[in-house]
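Here we show just some of the chains, and they stay where they sit in the whole.
Just so it is clear, A and B label the chains in written order, and each chain counts residues from 1 on its own.
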């Protein structure tokens, strides 16, 4: 007996629990499951590891030496900020009960974890563990956007942008899809958008907002002709590998269980990453004559971003095709954004995360079909129904992200300003803004 | 005395050093430099974008020699550093007025 049950907001972000036919799996209200808890505690550590130091190093290696510390600093400070805000009110806004406004907003009930004790449960894991696990998603999402405006945005502007963005873009989007809001089951689109681990909530929000930020902050001086190569592919590879390992927590942890659902999510995640890496490497080899390390690890990130929304719904075939499609689409999207659109989305957040997240979200509709190895469609729904809902989810969240990001950035620009002076940019942010240098060898 | 300054390919450093010791030159100072010349830099492509790297890694060797050794030193460098390809580098010869060995205070050719 294999069944996909849609669970109410109580059951967590993935919105899905995979049920096996034995009592060991039965989810009874109020009984803690130590094994699931152990896995989500671990997953929380893994997802934090993705940002600190994973993403920070991945991004840090891609910029000029004179800005490496500023990138690490952006990621680190944003992570701290997101953590405190999450406790203060973001968690409540995302996963609280918004009462009559619940379609849009989670309300103020869980501000500063009000009413949550050590023995409070969320499904069958402690609510503190769920809180922490979800916090790590709120940490990485604004950190992803950093890639769009490295090497030129003011540090104070980065902090303001991240704060406002988390409140007005991230928390609502998480609520809509994972917190029982308007895009989840029974909401606006009926059967709900399927986003297992954040194809929309994380990657589409970050990717589209990054594009807006890149436009608003403007190109780096000398872009595109005089930009220098990544100062340390070694750092970038190190960070990429940490992202891969951490992503096991991201996707397989989103099952919120320690069972076959987590196992299958981990499997498809890994397969997509490996496949997309090889696809990118192959395309690069064919097209530019040399398979590069930066290329293969970019492919890996593309594969992981793509499979993220699908990871709880598809089987190995789905994972494999996510890798193929994500690798290829992001490969072509990357120079297209930079050269055709002329947008200096410096570390390709939109092309990799945005495009990957969208691709995977659409593929979720297709590869959930049991005949393709998937774990099943919603009861009574066709692939077409799912495709529509998924697309609608993307459009709604992307539009919201774009509009709000624009407004926030405009406001910052008009007040404290978005961008450092040309002298500071030339000199580098490390020494001018943070008073340090990356290396004194 | 002369100061011979040679800009060569990094991979030839050891050969040049050996060639010089063979003709009795026991001291030199090397440093990593970036060269610009006929051997054009290259393009690196990351994620489909071209990055122009104008400067090529080179090694600069400075050798202080007695006047009479200068010719042979230059020849030795040429032989050891040459690969026949663009970018093999240059040898420059500068006049040098004095040389001192810090440890002993010896000066002139004795200092070398």
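What we mean here is this: a residue touches a chain if its C-beta (ideal position, glycine included) is under 8 Å from a C-beta of that chain, and two chains touch if they have at least 3 such contacts.
If you're wondering where the values come from, they're calculated on a predicted model, not measured in any experiment.
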Quick one: state the whole-complex stoichiometry, one entry per label shown.
A x3, B x3
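In this text, only the chains that are shown with their structure count from here on.
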Can you give the whole-Å distance between the Cα centres of chain A and chain B?
51
Where on chain B does chain A make contact in their complex?
44-49, 51-53
Report the residues of chain A in contact with chain B in the complex, numbered from low to high.
224-230, 284, 288, 290, 292, 294-295, 298, 331, 334-335, 338-339, 348
